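Note that this complex is displayed minus one protein chain, with the remaining chains in position.
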Amino acid sequence: MPVKAAPVEVNIGPQHPSTHGVFRMVAKIDGERIVDVNMIVGYLHRSMEKLAEERTFTQNIPFTDRMDYLAAMSGNLGYCLSVEKLAGVEVPERAMYLRVIFAELQRVASHCMATGAFINDCGAWQTPVMWCFRDRERVLDLFEMTCGARLTTNYMRIGGVAFDIPDEFLPALDKLINDELPKAFEEYEELIVGNEIIMMRARDVGVVTPEVAINASLSGPLLRSAGIAWDLRKADPYCGYDRFKFDIPVGYNGDAYDRMVIRIEEMKQSLRIIRQAVADLPDGAHKTDIPLALRPPAGEAYSRVESPKGELGFYVVSDGGPAPYRWHVRAPSLINLSVLREMTIGQTISDAIVTLGSIDINVGELDR
Amino acid sequence: MHSPVLTLVLHLEEVLIVGAALFAIGLYVALSKRNAIGILMGIELMLNAVNITFLGFARMSVSEDPIQGHVFAVFVITVAAAEAAVALALAVAIYKHRETVNIDQIDLLRW
Amino acid sequence: MTMLLDLITGYWWDARDLSNMTRPLYEFLRDQGVSDAGIFVISALLGTLAIISFVGAVAIINIWVERRVVGRMQSRLGPNRLGPFGLLQPIADAIKLMQKEVLQPASAPGWIYTVAPIAFTVPGIAILAVIPWGRNMVLANLDVGLLYILGLSSLAVLSVFMAGYSSNNKYSLFGAMRVIAMLVSYEIPIVAGLLGIVLFAGSMNLQEIVLFQEEHWAFMIMLQPLAFLIYFFSISAELNRTPADIAEAESEIVGGYHTEYSGMKFGLFYAAELINAVAVSAIIATLFLGGWWTYKLDEFIPGWMLLIGKIYGVYFIFVWTRGTLPRFRIDQLLAFAWKWLTPMALINVIVVAAEVLLWNETGWSDWFWIPAIIAINTALCVGLIVFFVKVFAPKFQRFPTRPRFYPGIDVPSLPAVTPPDFARKGGPA
Partner (left out) sequence: MIEDNGIVIAFWILSATTIACALMTAAVRELVQAVLFLALTFVGAAGIYICLSADFVAVAQILIYAGAVSVLMTFAVMLTPAADRHNSETIFQAPALVLSGLLLAVIVFVVLDTDWAISDAGAFQTTAASLGEAFLKPYVVPFEVASVLLMVAMIGAIVLTRELEEDDDA
């Protein structure tokens, strides 16, 4: 018979070191156990979907940078794919390969950040997060080399990519994917994957069953950790992903630890894809010329990409004008977060933080 | 050793009076407080007062084996620790059943 | 060479043992007509001054050391702007902290809030008073030195509770309650772990413990490896250092007990954490690593310098664990104390008692017993750890640490799920 006490209400966030932005969990806590969680989002809402209706299709690309600012390339790519589908724009081969290279590099960068932040949530005193940052910086250096920006790249264009890669890019990329990153991943394996304390903290914490995962329409590492091999790059190939050989890493238990090792494994698979893409990289134009004020025919299109967080879908409706009539984003952060309440009830505060960290939300994308 | 100006002296009586004062405060706390833990505090105060007395005697009184006072003090501390553990466990157990630790509301045995 | 040694030794300014200074000081003061009691007071004040200066120096140096070392571990530079190698950074930090406004929660019990950082700092300084720095160089040669240390280190935890309670903040209260729970659990392995040392040395006097190590030509860590591990882990829990820093757990409860502190009150917590770490390192260096004695080395290098070297060696391990390991959850930490450390410490005490008994009863030479005990206790340490890992380690650790690989997509067929009723109450059908 436990001691009865009125649950204490604790605001975890919006200003909290571990809520990954301005996300707020109002947790009712009995001792250390969480009795109930009320999730409150919207602190970073910038009404991008509405603003987009006032801007041309090309002008909307920067919004997608600022949605998931840790995976700007993936956002760019998804949006451009949807508009291309709507307007029927053909993309040159070289642009497709460049898109794949940059999307996969972006996945590495985003997963580095996710892994580091997750270990930080487990309580490491910033060493893993600094290591992961170090490797993310290397990827961002390549972005800067190509498009001049590190975080909000604004690189993809409707019909291709903004710039062709500079001459020094391929040697730098070769050094990165064949030397620096594999070494870094070995370090992660030593520091993180085999760490007993991480196992104790993350094993059997925040478990998602396959039923819940599918019912809640989860995607990304969260879905794959539950044991379901589902990846849009295989299921609904875009950008010629069906030409590359890679595997989908899938977890056993659906817990936080599985999600972490899946992310590390996905980074390796990304390197594999990049190697193939670099080997086959064709010559030619990097962009189809399209009118500045693109007026796609009236209609609607939905296209989705496997962003680092999960299925990132863009639904565009055009009325034949230069701006989208309606623009909607299926943000994986928001949908993945919907299971947080079920996952955290009954856990301790520490576990709830670990669970939240393992979902890897991005509040910019969550609130848009 | 002695300062020529002023020599302060501490007598056994003074130590005993300090102990007695502490004991009286402890008794007052133990008798008057409403909260079970408050009462426990009074009891601990009384035990401390007893220890001061024991050690005062051990230091200043005539005895064949003055270390006995210390032995008793250590036993008192031991018993006090045991008593604190059990009493606090009791308080928590009572709280679980009655949702209060105020002794004037714990009246199961009244009728 | 011998002439040089002769020149150095035998004078009051022989730096190997600063207590040599007391004799000329005593004579000087006596010639000035100061009474013995006065000389006692003066020397005590001087010794206290020395300890407090050491503490102040430590608090300033360690901020730099810790930030710099951890920065190196995190593949960044650490403070490097102010002064050479950023050495002036701690002073800049202190000036910044002093300039900051001190905010106090309105509904907090004010005196507790103010007293807590001071009460947190005092035990660390007071612990250093009983550490022997040389053969005669010890400020307070307490016969119950070890017990004194244990008592003081538990007082620091009470002050953490005071800080957490008086902050009137839920996060702080969580930190305070975690600290209390942790103290109740970790006091036992700490005391039981150190009992073995007391049994060997036959004294709780720290100087006697150092002399025991000198006499038997062995560091206590060789005789008591298990006690060292137990003490090291337990004390890092009491010090709130990673992997056991659940009381301040910045990723969970923001700052724990010092969430609401600002300005120099926070600075005091920050400094006291470093002071306590150094005090504990000094205890470990004295108890387990020979203190000022180091295999004849102390005849050439002043013992207190050796001790400071050892202190910083142990302190480096503290920084190292902090820079490397994640944090335990509170239930895991408490279970670790009760299920692992406490039984290990008790077994250790029993074994040591048997060894000491045999040693005393058989009367065989130390040259037989010391290696024998080292062998037995090392084997015991390894054996116990292996046994506990086999028996008590969480079973999930045998799960695969690598994901499965699928070349294509594969969605398992799930049992049919009835969709939830989306009919809104009161709305149109």
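Each chain carries a letter (A, B and C) given by its place in the written order, and its residues are counted from 1.
Definition applied: a contact is a pair of C-beta atoms (placed from the backbone, for glycine too) under 8 Å apart; a residue touches a chain by one contact, two chains touch by 3 or more.
Remember, it's a predicted structure, so these values are computed and weren't measured experimentally.
Only one residue in the set C:61, C:180, C:385 or C:409 touches the chain that does not appear here, and it is C:180. In the full complex, chain C makes contact with the omitted chain through residues 37, 41, 109, 112, 142-144, 147-148, 150-152, 154-155, 157-158, 161-162, 165, 177, 180-181, 183-184, 187, 204. Residues of chain B that touch the chain left out of view are 1-3, 6-18, 20-29, 31-35, 37-38, 40-42, 44-45, 48, 51-52, 55-56, 58-63, 65-71, 73-75, 77-86, 88-93, 95-97, 99-104.
Convention: only the chains that are shown with their structure count from here on.
Chain centres here are Cα averages; for chain B and chain C they lie 33 Å apart. Centres computed as Cα averages put chain A at a distance of 64 Å from chain B. Annotation: 41 Å between the Cα-based centres of chain A and chain C. Those residues of chain C lying in contact with chain A across their complex are 70, 73-76, 170-171, 174, 242-243, 245-246, 249-254, 322-332, 394, 396-397, 399-412, 414-415, 417.
Residue ranges of chain A in contact with chain C, taken from their complex: 8, 10, 16-18, 32, 119-127, 130-131, 134, 191, 193-201, 203-204, 210-211, 214-215, 224, 227-231, 234-235, 245, 247-253, 258, 261-262, 265, 348-351, 353.
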